[in-house]
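For reference, the structure I am asking about is given below.
Complex shown without one protein chain; remaining protein chains in place.
Order of writing sets the chain letters: A, B and C. Residues in each chain are counted from 1.
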């Protein structure tokens, strides 16, 4: 069985149903269809913001690069945690469109508003700032690449710094559904709309076949955004599939339900691992958990299940990653836990 | 009813069936899954080339840009008919990745090998060629943006010129299924593999939800190609959906059947229009047809059906585009024809 | 002797004198020096516009690309005559920075405001303009690549169309000094400042060692322009050399004198060629002239002097280019004319 990531299964059955029901309806292409329009309405309703712009693209890297390359002028860059997805997991797609990622050291994959303020304060004091990339955007992930969360207070602090220095705040929500479903979280969808210039709502990892919604609060970024989608190769001819999926996810709270299930499963597994005495690399309250196991246990467990080695803690200990999702079955976790107990002895 | 393009419906029911059957299977991400592997095998079998490289990306612009930007060095450009999709329909995505499209005047959306030879002969004779973009690739579409076809003799002539001057030949097959199903066509899939350095097999317009296969014959272009897919934002996390669809399309000849149906419907409509005495803008033997109608008939028909105005022929006449597909129903064409007859009087 | 271009000699002696006089003065780098400041003042005085922005970069391609890539957003392109320098003589530098050049057919290297209006009118009428590059700038050269000139009425017409459609007007003045010195010209420096959003004043071909001044009227384009100069690799450490040269050229009318000498020499040669009965490819009133010679005369003259074959008119006739400059000596032209007379028989 696979516990290595949250995109190993297909999609939520309600999406399959909708695909079948609507297959022979005729719709215009390139996102001009009724599904995209309704999906955007559903998301606006969930945000409580009737006028915000909502776009859809197939992939997460695409969502990030399209927003970043459309928002920034050529000499502007984006501040990101060193661990940020755009910095190390997208094959330099941001740079391929001409923009430097300005990495800030992170702790548990998070940075602080103070780091941003210090960077800007230093930058603004330079006698010749034009020799360096002008920081113009802060990129964060919620949850982060290590499953951790920003609190509402933390995001508000970023907002304040961004306002002070004229920066955009952009939040990558590839796994946002799992953040929203966690007790530890105090940032709602509408908080994100209040605090960010733009953010994404990931579909792929929360029950869709594929697809990310881009929510744009700042009209400067939204201007001519469809050009950016097309140029960034994200305008599907049958855009209806993006709309159809997000309409399903944002009908009857399916997106939130999917998140909750993933979180319940993660908690179940986390509790079992804690009970077995394993420490954790980070205090992730979301659907990615990072227990630290003896190397020989990792090797033994790898014979039975798929999961990811995250990093070597020392010669004997390895942090691994287990990921649950909307589709994880409790009985499969029980098998994993039983196998690990047997190996652990 | 809509006759404006071939991506107004959903997908072939066999794809829906396969989605449902496989939904809870677990597969690794990013194109490393068993479906992509099997789909590539099916395509290799259809090509009769067991070793050719096959990749999958969600969209057609993406397929074009990924191949072009990976194959060319920064100072190299791509020769294209002025009407080529990369020249006027992709929001400058090729240029956004740094490469100039070198347009050649086209007739019925086609160029000739002689035009390419003349361009290269002139270019090579320059005393200082480094002041101009070096032509390194020829881009063609089969069928073209106006539904016309290159013959095997014509493609062979391009191949010869490309060999003479060290150029790549790249064919965009976004609607390839409709070319392959036409009596007027003498270029088989395996001919394309023989003659091209790379070509695409379009899924979106021939029965898939989305997805294009990229077939790469030339190992120079294929080297590290997965990096290019990722950087061009085309590596779906659930890559299985690309594989699953192409496996279905290349099982039991579904791709070819889909093409045939679209062509039969186009012929049926073309015959009716011819019988009514309409001239055509181009002699398209494929699923796009371009009759020339009096302007007032166009206006009347627009009240009833969706189709595209293609270009104004003169003050009184307008060329329009009707597109059939794998999903077009004969009874719908009968309605269109009846309506047009009534308008035509 | 060489008559092939206007950058075969060094620079005007007054520049050499200024180099020697100022060599051991100490100045800050990167264009923050007193020479650049004074040169900008001189140019502002010549323009009669005390507040316009003036920048300096080493080369002409650099000046063009820096303005274009700084002014345009990623999905915007620049309309240019097919013969425009940016379209065919800069190795795709504009595309390398991500922007499509949208070529318009030219006559004697000129386009008309009507062509631009027609393009924009067509573009704006598209139902889905985001599939094509948005035209945002018109690029012209004064004089053109074939030595011809735009009149004030013509430039005013471009201005009006640009205002109507929200486009920038950018004029490449690599050889501007020769335009300004021609009787046939009715466009003054201050007219250019009135009519353009930005234009360049070429130094290299009008007596400098190197260097182009960029005059920016539109504050939208000027915002953060020094970042663009640095990123486009045009910010010389010893920027003083740019300032020193332009200060010299715009002191005591040296720039205009240099232009006048080049034009006088061109007229002298043109008159001699006309008297000998040669036709001309274009009616260039500036320092590039394009007589049409029998091929055997071209071949004979090539044994004696350097000049450029421009294009084959037919099997027997070749248009060639002779270029005069601020440094051309009448006695050298007399040798050329005498040689040609002997060949012509």
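The rule is short, and it goes like this: contacts are C-beta pairs under 8 Å (C-beta built on N, C-alpha and C of every residue); 3 or more make two chains touch, one makes a residue touch a chain.
Only a predicted model underlies this, so the values are computations on that prediction, with no experimental measurement involved.
K.L.:
Touching the hidden chain in the complete assembly: which of A:59, A:98, A:207 or A:239 does that?
P.N.:
A:98
K.L.:
Out of C:93, C:167, C:187 or C:269, which touches the unshown chain?
P.N.:
Residue touching the chain left out of view: C:93.
K.L.:
Taking the entire complex into account, which one of C:204, C:222, C:288 or C:324 touches the absent chain?
P.N.:
C:204
K.L.:
For the chain left off this view, which of A:132, A:194, A:224 or A:297 is in contact with it?
P.N.:
In the full complex, the listed residue that touches the missing chain is A:132.
K.L.:
Identify the residues of chain B touching the omitted chain, counting contacts across the whole complex.
P.N.:
30, 32, 69-70, 73-75, 97-98, 128, 130-131, 134, 224, 226-231, 235
K.L.:
In the full complex, which residues of chain C touch the absent chain?
P.N.:
Interface residues of chain C facing the absent chain: 1-2, 4-5, 7-11, 13, 16, 19-20, 22-29, 58-62, 65, 90-93, 96-97, 204-205, 209-210, 227, 230-238, 240-241, 306, 327.
K.L.:
Please give every residue of chain A in contact with the chain that is not shown.
P.N.:
Counting over the whole complex, chain A touches the hidden chain at residues 74-75, 77, 88-92, 95-101, 103, 130-133.
The criterion applied here is as follows: only the chains that are shown with their structure count from here on.
K.L.:
Could you tell me which shape the graph of touching chains takes: line, ring, star, complete or other?
P.N.:
complete
K.L.:
Would you kindly tell me how far, in whole Å, the mean C-alpha position of chain C lies from that of chain A?
P.N.:
The answer is 50 Å.
K.L.:
Could you put a whole-Å number on the gap between the CA centroids of chain A and chain B?
P.N.:
Centre-to-centre distance between chain A and chain B: 34 Å.
K.L.:
Give me the residue numbers in chain B that touch at least two other chains, ranges are fine.
P.N.:
90-92, 96-97
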